[in-house]
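As structure tokens, the structure follows; a few thoughts come after it.
All protein chains but one are shown at their positions in the complex.
Let's turn to chain A:
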Amino acid sequence: SPRAVNVDLQTDATLQVDISDALSERDKVKFTVHTKSTLPNFKQNEFSVVRQHEEFIWLHDSFVENEDYAGYIIPPAPPRPDFDASREKLQKLGEGEGSMTKEEFTKMKQELEAEYLAIFKKTVAMHEVFLCRVAAHPVLRKDLNFHVFLEYNQDLSVRGKNKKEKLEDFFKNVVKSADGVLVAGVKDVDDFFEHEKTFLLEYHNRVKDASAKSDRMIRSHKNAADDINRIASSLYTLGTQDSTDLCKFFLKVSELFEKTRKIEARVAADEDLKLADLLKYYLRESQAAKDLLYRRSRSLVDYENANKALDKARAKNRDVLQAETSQQLCCHKFEKISESAKQELIDFKTRRVAAFRKNLVELAELELKHAKGNLQLLQSCLGVLKGNT
């Protein structure tokens, strides 16, 4: 299965994780998570378990909720597998089978199946990259929940959050963003973090916009490819019906368009993989980085509040020891977060630059490959058509 392309990760022999297989069932996808490790933590050197999407979310959320990881960029959770649109299309096709010719039906079915397969491959890749990011992280790879996730060969029974829990999450997020506004206003003493804050706020918004616009562009591309498909079919019918010289002509052009539209569809698919997915991924990562900055800001606020409390306690000469302990804890927490956050943000930049480079190069190479393929088909067809005229 294709390795995640969005992230340039150092693969480490001590712990390698990948998704070796996946099965799409009616309303769920079952991922086979395959691990190879020389670490003593595991019972075996190589083993596999089956996991579903909810279990990935559980793992991600457990990282987010863990105070010890406050100073790290938590790898963004993979998006939920969404085959609804594709399934709906296949269903509509089944219903409309009677109204089209056998060739048309077979053709459309093949296309929809290819589309389904593409979505499937993507969701596998995104779940895989999440695990790889965790495995590559010096601290997170040691997480106990992660090891359980990898090794425990029974169902983790992490049923989806019930309504109450979802509501609690909702309020937590509301508070967070309100805080975020407060905290963002405070100018940081540290130049590095001040710069990062400004940078990330703007970058995140722009990546969001670029991601949306690239999606729209790619969808138009797919639509155009579909039109060319219909044109090819019509030309074929015209070719079989015509009694003049045109019949061979139409058949040849129909054949050409069948081939070029396959290439156009591939162009759209590759743009989706190399550009749209890249942007989507860094949308999520930049959000995770923002979350890290937020956590640091929060801990700074806590630290400042602890200082004020200490001053007050000293002034009143009451609960001084308690205040001192509290202040020390806050200070320690803040410094710890700041230290790891700095490194995380530097790593984030390195990863981002590497990923963009890899994908932009591959994008350009694929665009060139497809354009050359198209050109060759067109020129060869023109040669035949002009020769016969």
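What we mean here is this: a contact is a pair of C-beta atoms (placed from the backbone, for glycine too) under 8 Å apart; a residue touches a chain by one contact, two chains touch by 3 or more; residues count from 1.
Basically, contacts and distances are computed from a predicted model.
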{"item": "Hidden chain of the complex, named as in its UniProt record, picked from \"AP-3 complex subunit beta\", \"Sorting nexin-2\", \"thioredoxin-disulfide reductase (NADPH)\" or \"MTX3 protein\"", "value": "\"Sorting nexin-2\""}
{"item": "Among A:Ala85, A:Leu117, A:Val139 or A:Val361, residue touching the chain not depicted", "value": "A:Val361"}
{"item": "Of A:Asp155, A:Glu194, A:Asp209 or A:Asp311, the residue in touch with the unshown chain", "value": "A:Asp209"}
{"item": "Hidden-chain contact residue, picked from the options A:Phe149, A:Phe249, A:Tyr281 or A:Tyr294", "value": "A:Phe249"}
{"item": "For chain A, the residues touching the chain missing from this view", "value": "195, 199, 202-203, 206-207, 209-210, 213-214, 216-217, 219-221, 223-224, 227-228, 230-231, 234-235, 237-238, 241-246, 249, 253, 256, 260, 349, 352-353, 356-357, 360-361, 363-365, 367-368, 371-372, 374-375, 378-379, 381-382, 385-386, 389"}
